[in-house]
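Every protein chain of the complex appears in place save one, which is left out.
The chains carry the letters A, B and C, assigned in the order they are written, with residues numbered from 1 in each.
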Amino acid sequence: MIEVKVRYFASLRDAAGTEQETVQTDAGDLAGLYRQLQSRHGFSWPQAHLRVAVADDFAHWDDPLREGSEVAFIPPVSGG
Amino acid sequence: MIEVKVRYFASLRDAAGTEQETVQTDAGDLAGLYRQLQSRHGFSWPQAHLRVAVADDFAHWDDPLREGSEVAFIPPVSGG
Amino acid sequence: MKRFALADSAIDSGALRQALLHPQAGGFASFEGWVRNHNDGRQVRGLRYESYVELAEKEGERIMDEAMQRFDILDLRCSHRIGDLAIGDMAVWVGVSAAHRDAAFTGCRWVIDEVKARVPIWKHEGYIEGDAGWLHPRQAE
Partner (left out) sequence: MKRFALADSAIDSGALRQALLHPQAGGFASFEGWVRNHNDGRQVRGLRYESYVELAEKEGERIMDEAMQRFDILDLRCSHRIGDLAIGDMAVWVGVSAAHRDAAFTGCRWVIDEVKARVPIWKHEGYIEGDAGWLHPRQAE
């Protein structure tokens, strides 16, 4: 098990009920982490509609998780 | 013979040496008037590169000339 | 109401833009033509715009009316300087408001292209060597 920090934005934050949380996980990659959190919080977003960031930059879903990583899940954006 | 007023702009005015002049002419249409003035002033513009206006609106080269008409010859524009 | 104007002193683009604010407007595109220090490989010192005022105002207004018909826009304005201008001065301003950005951009681009092609205004450029001359680009025939 490793510990990571997770940040949520917009409707994902509303669904999680928090801006960020510390999570203990045995997920091997970012996709696995999202599956665990999706089932815990009941997120309606399929992974394919989201992007993911680590340490404030875009990452790939199959990037491995590391102890202390700061992960953010990014729903479709609507600026402009 | 009829009398018309002719206005010149930009390089045509420089070539004519005046902003406007009153002209006695027997030309039947605007194209004929331009031919006469081109030969008098030595304008280098072929008629095909100019537009022509009468009474402050665009006209056709084969429009007839009328006594008192105010005619303007319009070299290619370069605003913007 | 007039949407097109010739201006014999600095264009007040703030006031023009203000007239285009509209609660239904989601996008506003504008274009400014500035006097640049070079043209066709020559160093420009400054320039003068001359106009056939009576016809330019009519033709400019026709372009505004055509743009209102042609594009899904809410409103627009255009002002073009005449007289003496220095490097960096604003020569022309076009602003277009619309519900969506696509129409605002397309309308704004169309207007400046039409103004340059159709409105009887002529540019007299002065060069750093001291000479000067009229610009009379060949029209699309």
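FYI, contacts are C-beta pairs under 8 Å (C-beta built on N, C-alpha and C of every residue); 3 or more make two chains touch, one makes a residue touch a chain.
It should be emphasised that the depicted structure is a prediction, and the values quoted were computed from it without experimental measurement.
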item	value
Left-out chain, listing which of the shown chains it touches	A, C
Missing-partner contacts on chain C, residue numbers	21, 23-38, 87-88, 97, 99, 101, 104-105, 108-109, 112
Interface with the unshown chain - residue positions in chain A	7, 9-11, 14, 48-49, 53, 56-58, 72, 74-80
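The definition used in the following text is that only the chains that are shown with their structure count from here on.
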item	value
For chain A paired with chain B, centre-to-centre distance based on mean C-alpha positions, whole Å	74
Geometric centre distance via CA averages, chain C-chain B, whole Å	26
Inter-centroid spacing, chain C versus chain A (mean Cα positions, whole Å)	50
Residues of chain A engaged with two or more neighbouring chains	none
For chain C, residues contacting two or more additional chains	none
